[in-house]
Structures are given as C-alpha cells and as structure tokens.
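Only a single protein chain was left out; the remaining protein chains are all shown in position.
Let's turn to chain A:
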Amino acid sequence: MLSLSVTGLITDLIKAFMETFLMCGISIFISIVLGLPLGLFIYITREGLFWQNRILHLIGGLLVNIVRSTPFVILLVLLIPVTHMLTGTTIGPLAASVPLSVAAVAFYARLVEGSLVEVDKGVLEAATAMGATNGRIIREVLLVEALPGLLRGLTVTVVSLVGYTAMAGIVGGGGVGDLAIRFGYYRYETNVMIITVVLLIVLVQVIQSLGELIAGETDKR
C-alpha cells in the first residue's frame, strides 16, 4: 500500500517535472528568440545611440510594461484566444506555454535592455571611431560585452518561469508547482507538498548556480 503510493508519487513527480521542463523550455526558447531582439530594439532606439527613434523606443517600452504590469493570472485568461489560435487548445502544458512565453519575453526584454545599458559607452565609441559598421558593433562589441549580463538575466527569467508555471496549473498546464498546490492546498497532504517544494528549491538552486557559473565564465572584467 505504502510502496504503491510512493511509486505513484514518483510517477506523478516525474510527470510534473517533465511538464515544468517543457513549459520552461518552450518559453525560454521563445524569450531568447523574441525577448533578446526586443530588448536590443528598445536599447538601440534610445537617445544618442545607433538608431535613435523616440517613438519606437517608447512603443517598445510601453509594450513591455503592459505585459509586465499585468498579473500573470490575468494574462493567462486574457491570452486564451491567442493560445487557442496558436496551439488549437487552451489546456495542457503546451497551451500554458503561450502566456508563459509572452510574460517571459517581456520580462527578459527588460533585463536585456538593462544589461545593454550597462555596457561602457567608451568602448562603443572606440568601435565607432575605428570605422566599424553598426551591425558589427552590435554583434562583436555590444553583445559580447553584455554577454555575462544577458546570461544572468536569462537565469533570473528561468527561475521566475518556474514560479509562474505553478499558476499555469489553472489551465491544466501541470508541472511541479501545480503538483505542490494540488496535494498541499486541496488535499492537505502536507508531506507531499513539502517534498515537492523542497524539490523546487533544489531545482531553482541548480538553475541559479549553473547560470552564475556560465555567466562568470564569460565575464572577463
């Protein structure tokens, strides 16, 4: 009886972890593909930089702020039509990945902009003085100098996503956080809840350390 419930729990946990990985994986991928360019866009349209454009800069920033200031649960609901359009369903981890990705893109875009702003203007100016094209300066100076910051931002994004996935349970996204809520909150199985929470802490810790390690490796300052 006992062994049966333990095996059951393990199967549940494995399934939940798989769901978490799937949701986080998709959203992280999307936030790199879309959030990085968006953050870069907001940065380069800033005053006194490559493609200064006040209007576009404001629009980009506003877009990001709207998403970021909307509570995730509301975003989840608001995006249901979009989710349906993109995935053909509104439940399950794949469907949950849509609002997660949207939140992650906005979140990461801000962090990207932040780490780009940190890049020494003097270094960019030196590259300009050398006669490098804007494209080359962005690829070989800006992104290279910002890389450690970009990686740290990515780590923070992943960690936040793990938290958000718990709420994705509302649309049947599943995942580890959802498991903790279901067992602990609805079924009063405190032991299971504690185990899952501990596992979550370990997961977050691993992600954070790994991120730090990689970022530190690329940082030559």
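Everything below uses one rule, namely that a residue touches a chain if its C-beta (ideal position, glycine included) is under 8 Å from a C-beta of that chain, and two chains touch if they have at least 3 such contacts; residues count from 1.
Keep this in mind: contacts and distances are computed from a predicted model.
**Student:** According to its UniProt entry, is the unseen chain "Sarcosine oxidase subunit delta", "1,2-phenylacetyl-CoA epoxidase subunit A", "2-oxoglutarate oxidoreductase, alpha subunit" or "ATP-binding cassette domain-containing protein"?
**Tutor:** Checked against "Sarcosine oxidase subunit delta", "1,2-phenylacetyl-CoA epoxidase subunit A", "2-oxoglutarate oxidoreductase, alpha subunit" or "ATP-binding cassette domain-containing protein": the hidden chain maps to "ATP-binding cassette domain-containing protein".
**Student:** Which residue, A:52, A:65, A:205 or A:218, contacts the hidden chain when the whole complex is considered?
**Tutor:** Of the candidates A:52, A:65, A:205 or A:218, A:218 is in touch with the missing chain.
**Student:** Consider the whole complex, including the chain that is not shown, and state which of A:53, A:90, A:128 or A:208 touches that chain.
**Tutor:** Reading the full complex, the residue touching the unseen chain is A:128.
**Student:** May I ask which residue of A:94, A:144 or A:197 touches the chain that does not appear here?
**Tutor:** A:144
**Student:** Counting contacts across the full complex, list the positions on chain A that touch the omitted chain.
**Tutor:** Answer for chain A: residues 120, 122-123, 125-133, 136, 140-141, 144-145, 147-148, 218-221 touch the chain left out.
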